[in-house]
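Worksheet: one structure, shown below.
All protein chains but one are shown at their positions in the complex.
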Amino acid sequence: MTVMTGDIATYNFAYLDEQTKRMIRRAILKAIAIPGYQVPFASREMPMPYGWGTGGVQVTASIIGPDDTLKVIDQGADDTTNAVSIRAFFQKVANVAVTTHTRDATIIQTRHRIPEEPLTEGQVLVYQVPIPEPLRFLEPRETETRKMHALEEYGLMHVKLYEDIARHGHIATTYAYPVLVADRYVMDPSPTPKFDNPKMDMSPALQLFGAGREKRIYAIPPYTRVVSLDFEDHPFEIQSFEEPCALCAAEGVYLDEVILDDHGGRMFVCSDTDHCEERLAQGHKGRLAAEDAYAAKEPAQ
Amino acid sequence: MQTLQFDAGQFTAKAVDGGFADPVYDAQAVFHALMQANARPGVRETLADRLEPPAPLEAGLAAVALTLCDPDTPVWLSPALRTDAVRAWLAFHAGCPLTDDAGAAAFVLCAQDDTPPAQDTLHAGTQEYPDRAATLVLALPALDGGAALTLTGPGIEQSAAISPVGLPDGFVAARADNRALFPRGVDVVLVSGRDLVALPRTTVVATADGSSSNAEAN
Partner (left out) sequence: MYVAVKGGEAAIANAHKMLADRRRGDRSVPAITVEQLVEQLALGVDRVMAEASLYAPELAALAVKQARGDMIEAIFLLRAYRTTLPRFGASRPVETGEMIAERRISATYKDLPGGQVLGPTFDYTHRLLDPELAGDGEVPPAPARESEGEPLTRVADILAHEDLIERSAAGPQDEPFPEEPSGDLTREPLEFPMARDLRLQALARGDEGFLLALGYSTQRGYGRTHPFAGEIRMGEVEVEMDVPELGFSVALGAVKVTECQMVNQFAGSAKVPPQFTRGYGLVFGQSERKAMSMALVDRSLRAGELGEDRVAPAQDEEFVISHSDNVQATGFVEHLKLPHYVDFQAELDLVRRMRGEFEEKAKGSDTAKQEAAE
């Protein structure tokens, strides 16, 4: 059924045809019922390249409705080119409201970050996932990794992490840090920094993961235990930054390093642009914030 | 497995009428309710009044069928639902094949007055592919007013309570046996009128007297 008119009259609401949405919706429900398990689905060719968020886009397209408000971030920012492109895609094919404010969004599609502001009940966080299999770099064969998940045989992962400790003195995984979901499946949280891992645990929001090229969907229901793998003598720890955000003075947030000149001058600013802008609007000021920094910024859309 | 055929006798206005007024938006709305219900076991979702399926197919059962079933999903109907009108309506609106073998069905739809097949006879998926398990959709007289059940598990912060009326005998014990199969297992949706509550396989169901599906499972 074609619901769009005008220049995109030949495409269905949210681009996908209804049968495809049904197939993806069934996969999403099974993913929710088996937290952390990767449900195979017949990923469709999307009008953007594989590896650029086609899994997340298919998940979002299958759940989004006219009452939703969508936020899209890449690297924590609403204004990175791929986030802009995906947001524009949904504005065009689903005509939905969009926002940059984490708290106003009903669906947040993300690549590589979880927003700093705690998510709330009813919100859905959709992750774009490049390689959904946490064991893939230890065992390239799907036939083998599937068996390992079936048998709950995760020794290989612990060996890998322990080898890190033996060689480097600590676990050398800084992003896509593996987690154990609801005490059963080891899961790849997508390439978010491990800084964001604790936000996944007992989150009030529903977390959905879409890997288009690898044809997998997985989920973490709200209020579900998500534990980062570690060892008693080497407990999991997140990154910390020595200085606060140079713009909004936030501490305890994830920062991007920005190179300022050719002589090694640099600053650290919030990776989550919405969070930073909100703090600036509230009057927080970091060491490099301009008097009119907030006013000088165009809204991301 | 039989495939629904359109024969002239069935191809009546009745079969055509009463589906989603707007298949795209209505299916999205029902799916949204199902997704939230599965994400928050025990939390009741209420569907909009958008369907007029032929009796005895209830609106809740019909909404699930039209939202999730299609030619890729074999559906088992409980005896009361096996009327020409229901078959023709499902054939027209969902196009799903019907099966007499509940163990081969992806969706098992059970009317209020029928006894559902035992949960351990339904497809629970495999250890490698636990997602291939069946979904059992049970129509009940009411979701309130029955014996209190306590729910715990993923999706539930502390615990949740439901008190559906008319659950089949041995339901709590069957959920315990099902929970013990995890990650395999059958997922359940309870519907009454336009209300629905989901009990995915992860949910531990306990009666008020304390016998829990988890205790029985272990």
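When the chains are written out, they are named A and B in that same order, and each has its own residue count from 1.
Following the convention adopted for this analysis, contacts are C-beta pairs under 8 Å (C-beta built on N, C-alpha and C of every residue); 3 or more make two chains touch, one makes a residue touch a chain.
For clarity, every value in this text was computed on a predicted model and none was experimentally measured.
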{"item": "Of A:13, A:37, A:127 or A:195, the one touching the omitted chain in the full complex", "value": "A:195"}
{"item": "Candidates A:201, A:230 or A:256 - the one touching the absent chain", "value": "A:256"}
{"item": "Chain not shown: contacting residue from A:62, A:80, A:123 or A:207", "value": "A:80"}
{"item": "Touching residues on subunit A - with respect to the absent chain", "value": "10-12, 15, 17, 19-20, 40-47, 49-52, 54, 74-76, 79-85, 88, 111-113, 130, 141-143, 168-169, 172, 174-176, 191-195, 213, 215, 239, 246-247, 254-258, 260, 267, 269, 271, 273, 288-290, 293, 296-298, 300-301"}
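FYI, only the chains that are shown with their structure count from here on.
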{"item": "For subunit A paired with subunit B, centre-to-centre distance based on mean C-alpha positions, whole Å", "value": "31"}
{"item": "Residue ranges of subunit B touching subunit A (in the complex, touch as defined)", "value": "23-25, 27-29, 31-32, 34-36, 38-40, 67-70, 72-73, 106, 126-131, 133, 135, 154-157, 182-183, 185, 187, 200-202"}
{"item": "Residues of subunit A touching subunit B in the complex", "value": "1, 3, 12-13, 18-19, 21-23, 25-35, 37, 39-40, 62-66, 121-122, 146-147, 149-151, 182, 184-185, 202, 204, 206, 220-225"}
